[in-house]
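With one protein chain held back, the other chains of the complex are shown just where they sit.
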Amino acid sequence: MSEVIHTDHHAADYSVDQHAGGQHGPEKGLARWLFTTNHKDIGTMYLWFSFLMFLIGGVMALIVRSELFQPGLQFLKPEFFNQMTTNHGLIMVFGAIMPAFVGLANWLVPMQVGAPDMALPRMNNLSFWILPFAFGIMIWTLFSDGGGPNFGWTFYAPLSTTYAPDSVTYFIFAVHMMGASSIMGSINIIATILNMRAPGMTLMKMPMFIWTWLITAYLLLAVMPVLAGAVTMMLFDIHFDTSFFNAAGGGDPVMFQHIFWFFGHPEVYIMILPAFGIVSHIIPAFARKQLFGYDSMVYAVASIAFLSFIVWAHHMFTVGMPLAGQLFFMYSTMLIAVPTGVKVFNWISTMWKGSMTFETPMLFAIAFVVLFTMGGFSGLMLAITPADYQYHDTYFVVAHFHYVLVPGALFSIIAGVYFWFPKWTGKMYSESLGKIHFWLSFIGVNVTFFPQHFSGLAGMPRRVPDYALQFADFNMVSSIGAFIFGFSQLFFLFVILHGIKSGKPAVARPWEGARGLEWTLPSPAPYHSFTHPPVVTDAEVHG
Amino acid sequence: MKQVGTFASVLGALLLVSRSYADELNMRVGVTDISRQVYDLHMVIFWICVVIGAIVFGVMFWSIVNHRRSAGHEAAQFHESTRLEIAWTVVPTLILIIMAIPATQVLIAMYDTGGEDMNVEVRGYQWKWEYKYLDDNFNQTFSFFSALTTPQDEIQNRAAKGEFYLLEVDNRLRIPANRKVRFLVTSEDVIHAWWVPDFGIKRDAVPGMLNELWTIVPEPGIYRGQCTELCGKDHGFMPIVVEVMEEEAFDAWYDEQVKLAAIRREAISQVLTTDELMHEGEQVYSRFCMSCHQVNGQGIPPAFPSLVDTAVTTGARDDHIRLILDGVAGSAMQAFGKQLDARQVAAVVQYERHAWGNNAGDVTQPADVVNLMAGQYRDL
Partner (left out) sequence: MSNTHQQQEIMRTVKRLCLIVLGMCGFVAALVPLYDLFCEVTGLNGKTGGPYTYDPATTRPDTSRLIKINFITNTNGGMSWDFWPEYGGVRVHPGKLEEVSFFVKNTTDKVMMGQAIPSLVPISATEYFHKTECFCFDQQVLQPGEEMEMPMRFIVGRELPKNVQSISLSYALFDVTESMQTGDLTGG
C-alpha cells in the first residue's frame, strides 16, 4: 500500500506541469460542445447522450411491459406494440449500451495509456455528432404515416423489405450513420492505443479496459461493414428491384439471417467485452489485491472475440440446416463457455483472500459477476440444439439476453460511472444514495427478468402483444419489476446530479486500492492531461 | 438446534410449493419420445449449471463474508497460479464434452425423417395457418385454413376470457395417434415458425423454402402452440391447435373430408337468398377481413383502407370481386382467391356492399365469382 501514497505526489506534479504548459481551458457556451475536440468533453457528451437514449428506450420498454401487465389488449394496437419492441431493442443496443462504452473509452483511454488526447480529435467530434441525427431520424419515423420500424431489432427479411413500412428507407439511412460513427470511433480508439501509450507501457502492461476495448474496436471494424452491407442489400431490394433476400427473384431470406448474425454475434460481444474490462478494474480496487491471472484474462478476451465469428448460426437453429451444420454451431457455441468461465474464475480468485469493501461500484461489479454468469448458464442451455428448439424465440431467450445485457453490460457501465465519477467531476457521489440505487436496480432487474425464464419455458413466444392465460402471473410480476427498475434509473440520475452539485471534494485517488495512470491525475482531471507522457511504474500498471 | 429445525421446515415448505408449481416453472415434458428426450437433456444441463453455480458462487460468497476488510482481513499478494488456471480450463472442457454427447444423440434422432405414414403441408400466412393433407401418392386431397377464433370482445377486455384464450382455432389440424406424421413447413409471405411444445418440435416457415419435421404422438388429445417468429401485426394471434385422434377415428374423419371436398366443389353452383348471403358474408368478413378493415368497415387508414362508401364497395361489382380474389400487390390485401371458396367470396362481397350503410343494391352469387375465375376454381 506504500506505493499508493507516493502516487498522490505525482498527481500534484502533473497538475503543475499542465499549468506550466500554458494550455487554454474549454471554450464557453454551446460552441464548446459543438466544436470540441477534447476527449473529456466528447466522452461526457457520449455518456449523457447514451443516458438520454437509455431513458427513451426505457420508456418504450415500460410501454411494452404496461401492455403485457395483463392478458388482453389494454393500451396499444399490435402494430404499435411491434414498433415499441423494435425501437426499444435498436435504441438500447445502438443508442444506449454502445455509445456509453464509447463515452467511457473517450474519457479513459487517453488517461489510462498516458496520452494527452485521442489520436484523431476532430474525427472524434464528428463520430459523436452523427449519432443524435441518426437516432433523431429513427425516432422521427415513429410519427410518420405507416409508422416506424416494426420488424424486430433483427429486422429479418422479407418482413423488413417487401412487407416493411415506407419508413424503412430512413431506418436504413440511420443504421448507416450509426455504423459510420462506430467505425470512426473504433479507428480512433485503436490508433490511440497503438500509438500514444506512455513510454514503458508495453502491450502486456496495458490496463484490462484498454485491452478489452482494443479487441472490441477490431470487432467493430470487422462487423460494422457487414451490417452496412446487409442494410444496403435491403435498400436495393426495396428500391432497385434486386432480389438478394427475395425468394421470387432467386434470392434467399435465410441469407439475410446468415449475414445479420455474422454481424450480430460479434456485436453481442462488442457489448460485453468492455464490461469485462471495467469489472477487471473495479474488483481488484475494492479487494485491494492485484487482478488474478492478467495474462489469461487477455487471452480469454481474444479467444471469445475469435469464437464470436464462428458461432453465428446458433441464432438460427430452427431455420433448417443440415445436421453437420447444426452440430458444428452447437459445439463451437459451447466452447465459448471455456474462456468465459476463465474470466469468472479469475474475478473470484481476485476477491479470494482480498481485503474487501463494498462501495457502490463494487456492489454493481459483484452483481455483474453473479447475474452475468446466470445469463451465461442460460446461454449454455440455449447452445444445446435439441433443447434450443424448445427455447428458441420464447421468453427464455428474452430472459437470457437481458441477463447478459442489463445486469451484464449496463451494470458494468453504471459501476464504471460510480468508479470514475470522482475523477471526472472532482466530487464524491453520496455512498448511501448509491447503495440505495444499487439495491433498487438489483431487485428490479431480477423481479423483471427472472420470471421470464419461467414464462419462456412454459411456452410464451417473444414479441407478442397479448398472451394466453397461463402466462399471466409471470408477466404481471415482470411488469412490476420493470417499473421498479425503470424508476430506480431516474433515481440514478438524481444520485449523479446530487453528486455533481453537492458532493464532497474528491482526492486524486479516492479508492485506495485503485491502480492506473488516471488516478495519478488530480480530481477532477484537468481539461488537458498528460501533455507530457507520465512515468509508467509497476505500481500503476500490470507488472 | 431449534434454528436448524425451523430452517428445515421452511425449506421443506418451499420445496412443496415449488413442486406444486413445477409444471408452470419448468419446460413441458410433452407427450412424444422426442419431447421427453429434450426435457431430460434440458434437466441434465440445468442441474450441471446449478451445481457449477452453487460451487462458484459458494466460494465467492464465502470469500465475501470472510475476506472483508471490516472483518479485519489483510489482502494476500498472489495473482496467478498456472496449475489452477489450467485446471479451470480443462475441467469445464470435459464437462462440455459430457454434455455434448447426449445432445448429439438427441439431435441425430430428431433428424431421422423418412419412413413416415402420412404427410401434411403446413403453410404460414399473415396471420393464419393452412394445412394441406397429401395422400400416399402426394396428391393433395383436401386443405383448410386454421385461424384464431378468440372473439375480439375477449381480446379488447369487453368479455371474460375463456380457458383457451388466444389458443383456439376454427379448424384444428387433425393427425392420427401412433403414426409417424411428417410436416412439410413453408410460408406464403413472411417467415413464421410452427411450434407445438408438447411434441418438442419447432421449425421456421420460410417463403420459397421447404422444411421438414416429424412426430409420433402416442396419446390422443388436443395440443396447443403458437407462431414463434415475428411475422407482423398479428404475430401473437395465430395459434396452432393439433387434435391427435385415435387411428380409426382419424381414418373415418379423413375419408369424410375427402368426400366433403368433392361436395364443396359442387356447392359453388348454388343460388342463395340475399339474407343467406348477408349472414354468411358477415361470418366470412369477421374471420378474414375484420382484423384489418375493422368491425365497422372503417379500416385503419392508410395501411388498411375504409370500405364505407368507397369506390370499391359502390363501384363495379366485378372489380370488387377481383380485388378480393387477386388482392393488391405490395399491400397487406392478400389474394383471397386461394383461401375462400366461391360461395364465401360471393357472400362477403354481398355483405361489404350492403353493410355499414353501403347500399349497392345488387346480388352476388357463387356463380358470378366462378365466372370471373374463368372456371379455374381449385378445390377449396
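In order of appearance the chains are A and B, and numbering begins at 1 in each one.
Here is the rule we use: a residue touches a chain if its C-beta (ideal position, glycine included) is under 8 Å from a C-beta of that chain, and two chains touch if they have at least 3 such contacts.
Note that this is a predicted model, so its numbers are computed, not measured.
Visitor: Could you tell me which of the visible chains the hidden chain touches?
Guide: A, B
Visitor: Quick one: which of B:50, B:65, B:159 or B:210 touches the chain that's been left out?
Guide: With B:50, B:65, B:159 or B:210 as choices, the missing chain is touched by B:210.
Visitor: Decide which residue listed in B:186, B:291 or B:364 touches the omitted chain of the complex.
Guide: B:186
Visitor: Which one touches the absent chain: A:321, A:484 or A:507?
Guide: For the chain that is not drawn, the touching residue is A:321.
Visitor: Can you tell me which of A:254, A:305 or A:541 touches the chain that was removed from the display?
Guide: Answer from the full complex: A:254 touches the omitted chain.
Visitor: Need a quick check: the contact residues on chain A for the chain that isn't drawn.
Guide: Chain A touches the chain not shown through residues 119-120, 162, 183, 186-187, 190-191, 194-196, 218, 221-226, 228-230, 233, 236-237, 240-252, 254-255, 258-259, 262, 320-323, 325.
Visitor: Can you list, in ascending order, the chain B residues touching the missing chain?
Guide: 111, 113-116, 119, 121, 123, 134-135, 137-140, 184, 186, 188-189, 207-212, 325-329, 334-335, 337-338, 373-374, 376, 378
Definition applied: only the chains that are shown with their structure count from here on.
Visitor: Can you check the complex and tell me which residues of chain A touch chain B?
Guide: The contact residues of chain A facing chain B are 71-74, 77-79, 82, 145-146, 150-152, 156, 158-159, 162-163, 247-248, 252-254, 287-296, 318-320, 323, 326-327, 330-331, 334-335, 337-338, 341-342, 344-346, 348-358, 366, 369-370, 373-374, 377, 380-381, 384-387, 389-390, 392-394, 454, 457-459, 461-470, 473.
Visitor: With touch defined as at the start, can you tell me which chain B residues reach chain A in the complex?
Guide: 24-28, 37-38, 41-42, 45-46, 49, 52-53, 56-57, 59-60, 63-64, 67-70, 73-81, 84-85, 88-89, 92-93, 96, 99-100, 103-104, 106-108, 110-111, 126, 154-157, 161, 163-167, 189-191, 193, 195, 197, 200-204, 206-209, 211, 225-237, 300, 302-303, 330
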